[in-house]
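Can you read through this structure? Questions will come right after.
Here the complex is missing a single protein chain, while all its other protein chains stay put.
A and B are the chain letters, set down in written order, and residue numbers restart from 1 in every chain.
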Amino acid sequence: MTAPTTVAAPAQTDAEPELLLEAQAIGVSFDGVHALDDVSIGIRSHEVFGLIGPNGAGKTTLMNVLSGFQRPTRGRTLVNGADATRWGPEKTVRHGVSRTFQAVRPFPALTVAQNVELGALGVGTRRRVAAERVDYILEALHLSHRRDDFAGKLPHGEERRLGIARALASEPQVLLLDEPAAGANEAESDELVASLRAIKAEFSCSLVVIEHDMRLIMSICERIHVLDYGRSIAEGTPAEIQANPAVREAYLGQVAEAGAGES
Amino acid sequence: MRVLGFVRRSASTPIILALLVALVTIVANSAGDASLRRIVVGAVVNMIAVIGIYLFIGLTGVFSFGQLAFMAIGAYATAIFTVPVATKRALFSAMPEWLADINLPFIPGILAGALVAAVVAFLLSFPMARMQPLSAGLATLAILVAVYTVAGNWTAVTNGSKGMSAIPTNTTMPVALIAVILVIIAVWIFQQSGLGLRIRATREDAVAARAIGIKVGRERGIAFVASAFVMGLAGGLYAQLQGTLSPDAFFLNQTFLLIAMLVVGGLNSLTGAVIGTILITAFRRVLQVIEAGVDIGPLEIPGRPGLTEVGIGIALLVVLALRSSGLTRGTEVSWDSLVRFGKRLTRRGTPSAAPTAAADPESVAGLAAAERTTPETATAEAVIEPERTPGA
Partner (left out) sequence: MNGFLQGVVDALALGSLYAIFALGIALIFSVLKMINFAHSELVTIGAFVLILLADVPLIIRILILVVVVVGAAVLMERVAFRPVRGAGQTTMLITSFAVSYLLQNAAILIFGPDLRSGSVWSVLNESFMLGPVRILNLNALTIVLTLVLLVALTLFLRKTSIGLQMRAAAEDFTTARLVGVKANRIIAVAFGISGLLAAIASFLLTAQTGVVTNTIGVQVVLMAFVATILGGMGSLSGAVIGAFVLGAVSVILQQLLPLELRPFRDAFLFAAVFVVLVVRPGGLIVTRASRARV
């Protein structure tokens, strides 16, 4: 039953061929409240794509849509040009779109190695192949020393890295990361930037990163998309985004506020 | 040397458990009289059933009250397959010809009985997979009641409330012991396999499991069928131990007893299933002796029916309140863990195991802990079925 992880041949239709993952005019509403309204993004191969916006802007909801967890009320999603709107997460990840969670959601009573192995087993990878992948990925995310520990016992930073490792084990083309640096201090966040760059190079996949940590976003993203109240307000290079007055007004101001409140 | 390393790392658990079971069984068996010996064999059969329950509840985290329905199916099927044709004709005159004509030897009969249970579970697993875990758990209660009702009334096949009799009795101590050891080994291999890991992942976090491609409903279904097969096996052995069957043997009281064994040992480990069965069986034996009435010197305690059950109920409540994840706390015994335990004992520390936050019910954190486990078991499915999310 477990389908091989072949990737659907790109259907050369109206879609732009080089886009691995697309959201087209997505709308999502919960009990009449619009969490997303007419949002479109396209992920190119080998790029790091940032998704930012204030709390409640709809970033996670968009990620849920892209990963098949949330069926949009309007619009459609494409994976390699194929319509993926009705796929569900199980099929989406088999077609090369993998994700992490804002709350990490590890398998606490399983070991770190088992967690990562499951990332491969889940999409139907053979046991032997999966086991080899585990060593490699644990190494890449500096988790080798934790191999046989229960995932539920990891400190916060390592837990987040485990989330990334598990998502990476399916060898995705696009890796969706929901706030990978949440709770990290400056040094950890720098380390994460290095890891993400290494992942992008070694696993040759695209990254979609949701983050509130602007330093991280600005330093690794090639393009950034900004959401506010469920709507797209800007998209561009880090420099363009930083210079964009609408973004400054809607977003950066609020971050400053929130930052002031926290400290 | 490499073989030894493998055994130590990967295979020590089933070996230790098998040795433990064999030891306890043989000691109890040689210490007691004929009646105790019978109890011991019965306990071994119970252990297989507890392991069967563990296979579903323990691996998937979905609770079920209904697994004994499959034990009943296995028991009745085995009985029907193995009672000699002539006896069936004489005793169960209402039985249809084709059924009465079936006659299988002991082991094929038991395997066929278990297979029948597994097939029924397979058919039920499709609707079950669609339900939210909590509803599914209660739906299993519906299965239990339905099977109980059918067993008690379908005179043509089960002989109704009169029950079956004249079943050949081949479940001896060695047979039961070999069976339980085989089951322990098989279940261990199953839970360490890729499939077993995937099933356990659905227990840990169904949402995260879906995100990495695991088909949660399907994996739960497989565990359900595997569990039903083992339950059916236990049922067949039970039929061949007792020689008679009645529907009451597979209803709520027995369900409670077996679940108590599993919970006391620890729901989430095979070791828990084995140890829980041993402990509760021993405790129950003691209570039964007291219930029958004892004289301790001048103190004379008269027999009180109900005492055994009350005692087990209290024991379970105490374990739930003080150590809700059971004695093993979801960890498996292994060579390494025994060594560690030994070292600790010599250093006089309290042994502690897997990660469980003892939650103070009054603190907000305690409630948050409850919240954290609650939505993902009861409701995670709903989230994700997006059709239902907008405007239900």
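Rule of thumb we're sticking to: a residue touches a chain if its C-beta (ideal position, glycine included) is under 8 Å from a C-beta of that chain, and two chains touch if they have at least 3 such contacts.
Everything quoted here is computed from the prediction, not taken from an experiment.
The chain not shown here is touched by just one of B:S10, B:S30, B:S93 or B:T149, and that residue is B:T149. Only one of B:L195, B:L252, B:A292 or B:L327 touches the absent chain when the whole complex is considered: B:L252. If you put the hidden chain back, the residue from B:I107, B:L134 or B:A186 that touches it is B:L134.
By the touch criterion stated above, the residues of subunit B touching the omitted chain are 57, 61, 63, 65, 124, 126-127, 130-132, 134-135, 137-139, 141-143, 145-146, 149-150, 152-154, 207, 252-253, 256, 259-260, 263, 267, 304-307, 309-310, 312-314, 316-317, 320-321, 324-325, 359-362, 364, 366-371, 373-384, 388-389, 392.
Simple rule for what comes next: only the chains that are shown with their structure count from here on.
One inter-chain figure worth recording: subunit A and subunit B are separated by 41 Å, centre to centre, where each centre is the mean of the chain's CA atoms. Per the touch definition, subunit B reaches subunit A in the complex via residues 193-194, 197-198, 200-201, 204-205, 207-215, 218, 268, 330, 354-355, 383-384, 386-387, 389-391. Subunit A contributes residues 1, 29-32, 67, 69-71, 73, 88-90, 93-94, 98-99, 101, 105-110, 114, 117-119, 121-124, 127, 130, 150, 152-153, 166-167, 169-170 to its touches with subunit B in the complex.
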